[in-house]
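Following: one structure in structure tokens, then a few remarks.
A single protein chain has been removed from this complex, and every other one stays in its place.
Up next, subunit A:
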Amino acid sequence: MKLLVCVKQVPDLESRFKPDPSGQWYSETDLAFRINEYDDYAVEQAVRLREQLGDAAELTVLSVGPDRVVEVLKKALAMGCDRAVHVQDPAPHLKDPWQIASIIAAYARSQQYDLIFTGFQSQDRGSAQIGPTIAELLGYACTTTLVGFSFADGVVTATRELEGGLKGVVKMKLPALVTCQLGLNVPRYPTLPNIMKAKKKELETVPVANLLQEETRIATESFYAPEKKGGGMVLEGDVTELVNRVYAILKEKTPALRQ
């Protein structure tokens, strides 16, 4: 059985963001990159299935992006993926989700995967389009936002998260694609021996031009910081002083501390 998991590298979301000179995305200066949180759950789930199936399965991890994305591929290999594919693209941020999904679908089509895992969305762009778009292009069964997953007798049983605590249970035959939600599992940390082992695993590099056939459908016009709505007070400084000020505010403006 052939498994694929797709991952994206994103900046630490606690960073300060500034538009880049193109005005279409953020500047990468001073940003530290790591695996997209949702994809961490996708990798973990794919690795668990790989372990369940043993050597009857092969698990590939794929990422589209510049050379820095090799870091997340190495992490995924150290978590237990068998091989990695780096679709080398210096400017994935100038492509829309349609193009990125088409690139991945073009690669996946040649490999005939049985089951594909992606994160529910990326933390920086947040379009939540990649997974279902790949599935639609490949004609695969697909369901999204998984908080539960199992596989037995050729059937995927997925628990989807709906709104307000409700969940839905979905069954699918292969080939299929699932998108993974936060909390689906507890992603492992790669151990040192596994990090060493990962160094010997195959890493294939494919230039994006070999896979890209589609034009942008929705271009970003501008990228900017939100307008400050004002109103709220921002307090900074010495902790003791902050505590005194907040204590006074709570007493004056809220029912707390009034007894």
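Everything below uses one rule, namely that a residue touches a chain if its C-beta (ideal position, glycine included) is under 8 Å from a C-beta of that chain, and two chains touch if they have at least 3 such contacts; residues count from 1.
The rule we apply is simple: contacts and distances are computed from a predicted model.
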**Request:** Would you kindly match the missing chain to its UniProt protein name, picking from "(2Fe-2S)-binding protein", "Electron transfer flavoprotein subunit alpha/FixB family protein", "Tetrathionate reductase subunit B" or "Iron-regulated ABC transporter ATPase subunit SufC"?
**Result:** "Electron transfer flavoprotein subunit alpha/FixB family protein"
**Request:** May I ask which residue of A:P66, A:P132 or A:P190 touches the chain that does not appear here?
**Result:** A:P132
**Request:** From the listed residues A:Q52, A:Q111, A:T191 or A:N244, report the one that touches the chain absent from this view.
**Result:** A:N244
**Message:** Please identify which residue in A:P90, A:G168 or A:P207 touches the non-displayed chain.
**Reply:** A:G168
**Item:** Residues in subunit A touching the chain absent from view
**Value:** 11, 13-14, 16-17, 26, 96-98, 101, 123-129, 131-133, 135-137, 140-145, 157, 159-173, 176, 182-183, 186, 217-226, 228-229, 231-236, 239-240, 242-244, 246-247, 249-250, 253-257
